[in-house]
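Structure incoming, see below.
Right, chain A next:
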Amino acid sequence: MTSEPYTPVIVGFLCNWCSYRAADLAGTARLTYAPTMRPIRVMCTARVEPQFVIKALREGADGVLIAGCHPGECHYVEGNIKALRRYTLLKQMLRQFGIEEERVQIVWAAASESKVLADAVDQMTLTLQALGPLRWRQTVLNGHGAEQAVRESADVRRAALAAQEVEGER
Partner candidate 1 sequence: MKYSYYPGCSLERQASAYHQSTMAVARPLNIDLVELEDWNCCGAIEYIAVDLLPAYALISRNLALAANQNGGGNHQIVAPCSACYLNLSKADKYMSDSPELAAKVNTALAAGGLSYTPGTIRTRHLLDVIVNDVGLDAIKERVTNALYNLRVAPYYGCVVVRPGFDHQFDDTEYPTSMDKLMRVLGATVIDFPLKSHCCGGHMTQISQDVALELIRRLLKNASDYDADVIVTLCPMCQLNLDAYQDSVNKQFGTDYHIPILYFTQLVGLAFGLPATELGIGKEFVDARPALAKVGATPDVTDIPASRRDKKALPMPRMTREGER
Partner candidate 2 sequence: MSEERVGVYVCHCGTNIAKTVDVQDVATWAAGQPHVTVARDYKFMCSSLGQEMVEQDIQEQGLTRVVVAACSPHMHEKTFQGACERAGLNRFMFEMANIRELNSWTTKDRESATQKAKSMVRGAVERVVHHRPLDMLPVPINPNTLIVGGGIAGITAALDIANAGYHVYLVEREPSIGGHMAQVDKTFPTLDCAACILTPRMVDVGQHPNITLLSYSELEQVDGHVGNFTVRVRKKARFVNEALCTGCGDCIEKCPGKTLDEVFEVGLGYRKAVYKPFPQAVPKYPVIDTESCIFFQRGKCKACELVCPTHAIDFTQKDEYLQLQVGNIILATGYDLFDARTIPQYGYGRLANVFTSMEFERMVNAAGPTDGQIVLRDGVTPPKSVGIIHCVGSRDKHYHEYCSRVCCMYSLKFAHLIHERLPDTEVYNFYIDIRASGKRYEEFYHRVLEEGTHFIRGRVAEVTDAARMPGEEGKLIIQAEDTLIGKQRRIPVDMVILSTGVQSRHDSHEVAQLFGMGCDFNGYFIERHPKLDPVLTMSDGVFIAGACQGPMAIPETVAQAGSAASQVISLISQGTLMMEPIRARINPDKCSGCRICNNLCPYHAITFHADRKVSEVITAMCQGCGACVSACPSSAITGAHFTAQQVMSQIEGILWDVRETIPLMAR
């Protein structure tokens, strides 16, 4: 299902205390990684509302990366655990919308773990390249197309009749 090679766009929510600093450190250490992640700083992963994630996907991102402190190391004690709970439920729901699991990821990167963060971006970029673009606006904008609905109902009928023929020959 891989289409033409494309450069994915990832929206990255980085917590101010660990992962944003990890990202800063990745730069300071001149770690090279894919320029696909567009960062948004939040004070804590607990500030990442599920609707931010959904909004990013809807507005054209191919994936969303949430990055925070390791559980137990949150600067706000357990904000990241709240984030993990929301993320877990959100993913279960996104699956119902046909959005592949890999498109929304959470990663724990402490302030010193610049490599972890850089690797996560690279890895996610590869994964998204394999999955192909998401183009959610296209899904929404084209979904109700009239022509298409007409074509489809014809398709359904054709398929059903073909199936019956096969049945009949037996």
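What we mean here is this: a residue touches a chain if its C-beta (ideal position, glycine included) is under 8 Å from a C-beta of that chain, and two chains touch if they have at least 3 such contacts; residues count from 1.
A quick word on the picks: all candidates are chains of the complex that A comes from, given by their letters.
Values in this document were obtained by computation on a predicted structure and should not be read as measured data.
Trainee: Using the touch rule from the top, find which candidate among 1 or 2 meets chain A in this complex.
Mentor: Of all the numbered candidates, the touching one is 2.
Trainee: Which residues of chain A touch candidate 2 in the complex?
Mentor: These residues of chain A touch candidate 2: 7, 9, 11, 17, 20-21, 23-28, 30-36, 38-44, 46-49, 51-52, 55-56, 59-61, 69-70, 72-79, 82, 86, 110, 118, 135, 137-138, 141-142, 145-147.
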